[in-house]
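As structure tokens, the structure follows; a few thoughts come after it.
Up next is chain A:
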Amino acid sequence: MRLLQWMSLLLVAVAAPGVVLTRDPKPQVVTLSFYGLLCALMFFIFQAPDVALSQITIGAVMLPLMILLALTRMRRHNQQKQRKGSK
Partner candidate 1 sequence: MLTTLIPQPVAIPLIVAAFLALAGQWLGRRFCDALSIATAGATLWMTIVILREVWLQPYTYWFGNWWPRNPQVALGICFSVDAIGASIAMLVALLTTAGLIFSWKIFEDTENHFQPLMLIFMAAMCGFSYTGDLFNLFVFFELMSVSAFALCGLKTLEPAPLQGAYNFAVVNTVGAFMIVLGIGLLYAETGALNFAQIGRSLGTHAGRPVVLAFLLIAVGFMAKAAIVPFHFWLADAHAVAPSPVCVLFSGVMVELGIYAVARIYWTTFHGALAGHITALREIFLILAALTCIVGGFMCYAEHHLKRLLAFSTISHAGLMLAGIALFSPKALGGFLLYALSHGAIKGALFLCAGIVLHRLQKIGEDHLHGRGRGLWFTGALFVLGAWGLAGCWPFGTLLGESMISEDAIAHHQSWVPYLFIFVERLPRPPCCASSFGFFLDGENLRRPMKPLKSKNEPKPNKCTGELRS
Partner candidate 2 sequence: MNLRARTTLFLVSAAALAVIFVLAFLDLPPMGDYRGPYGYVVTQVAVYERHATDVVNAINYDYRAFDTLGEEFILFAAVLGVLLLFRPDDKKGHKRNSNAQEQDELPVSDALRISTQAIMGLMIVFGFYIATHGQLTPGSGFQGGVILASAPILLYLAGNVGAFEKITSSALVKVAECGGAGGYAIIGISALLAGTHFLTNFVPLGTTGDLFSSGTIAVISVCVGVEVTGGFVQLTQIYLRKIVEAELRKKS
């Protein structure tokens, strides 16, 4: 149990700079989702199942999904802009 706790804490500690240093938003969504899962795992190991469930639904699914949708919408807008520009 002790070992698991330390491992989950260290994983989160290592993953956080990883997310920050992924400068391109699209891969960053993937790392963020993974980071969210790691956090959820940590909550679970630290006996916080309620929080773990929230974290999985929000941090690992909903938030990356919203970012992905926002990115798609922005890309679409930029493409339309370019098409209009080329015409």
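Criterion applied: all candidates are chains of the complex that A comes from, given by their letters.
Note that a contact is a pair of C-beta atoms (placed from the backbone, for glycine too) under 8 Å apart; a residue touches a chain by one contact, two chains touch by 3 or more; residues count from 1.
Bear in mind the structure is a predicted one, so any value in this text is a computation, not a measurement.
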Candidate number, among 1 or 2, whose chain touches chain A in this complex: 2
Candidate 2 partner contacts - residues on chain A that touch it in the complex: 48-54, 57-58, 61-62, 65-66, 69-70, 72-73, 76
